[in-house]
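Only one protein chain is missing from this complex, and each of the others stays in its spot.
After this line comes subunit A, so read on.
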Amino acid sequence: MAASIGAVVYRALHSRRHRKLLSVGRGLFSGARCLVAEGETHFGFQKVSETEKGEKVYHVFESVAKKYDIMNDSMTLGIHRLWKDILLHQMNPYPGTQLLDVAGGTGDIAFRFINYVRSQWEHQIKQKLKSHQNLSWEEISKSYQEEELKLPGGSQVVVCDINKEMLKVGKQKAQHLGYSEGLSWVVGNAEELPFNDNKFDVYTIAFGIRNVTHIDQALQEAYRVLKPGGRFLCLEFSQVNNPLISRLYDLYSFQVIPVLGEIIAGDWKSYQYLVESIRCFPAQDEFKGMVEDAGFLKVEYRNLSSGIVAIHSGFKL
């Protein structure tokens, strides 16, 4: 079909831009496995109808919800924590920020946000002390009070996920760790967010966007709910630029991860899906284009771990 040939050429062109010639062959191969016809989409390397993808993704996460965190630590050898920390550092939220964390399931980003904002506040207080500025009575009394009261500056984070099992796990974690104020949980679809326009300062989606059936709709919704001046941040698996690392990464992904999935979570298929979905997700530049299409400006990306993961950032201006 002309459409699929055109798509192969398109993928080849994009591959050549940022991959060395050696891996173009591999790029074309995995690109070819990800080609789909109109009305279809990919569920890993499987071709499914668009309606099916949503259901299948839901079942994957429903099945892995309880073991999600353990699996993340095992698969990435704990490195996912560093990636998420870097995301927060790039966000650099000040007290008073309203964050929407989409596909935030078990709350990793939300908890880091709360910690960050709290330590920023403490840092501000200490700075004021050091420079001998007088603290207002409000600030002094707040420092004595328990952390249970409002987050500093009225910061708030809303965690939105399509899967209620993941949110349940997240909520339980929050209770265990003692996070309660300024944190809300909502079951919602990234393509149809239940929030009004111009509401949030920051929108994050960490390791979630490749599971969305219509990525462009999710990006448009992200644009809609952000305030003018708001920031879009996406942390997602991406394409590795180094051919040696790429080969080791492929080996690890296809040989080790599904086995870990079977041993730890008792679910080979879900982790096979995970690994395949990473291969089918657009590369850094292509995704950057999609973010720009949604209206975001000053779109940039930053590779982490040689491109295994990338952080895309854009602003609504």
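The definition used in the following text is that a residue touches a chain if its C-beta (ideal position, glycine included) is under 8 Å from a C-beta of that chain, and two chains touch if they have at least 3 such contacts; residues count from 1.
In this text, contacts and distances are computed from a predicted model.
Not shown: a single chain whose UniProt protein name, out of "Guanine nucleotide-binding protein subunit beta-5-like", "CHCH domain-containing protein", "Protein preY, mitochondrial" or "Zinc finger CCCH domain-containing protein 16 isoform X4", is "Protein preY, mitochondrial". Among the residues A:48, A:158 or A:265, only A:158 touches the chain that is left out of the figure. The chain that is not drawn here is touched, among residues A:199, A:247 or A:269, by A:199. Although one chain is hidden here, its contacts on subunit A can still be listed: residues 111, 114-115, 118-119, 122, 125-126, 129, 132, 134-135, 140, 143-144, 146-148, 158, 162, 164, 167-168, 171, 175, 177-180, 184-189, 192-197, 199.
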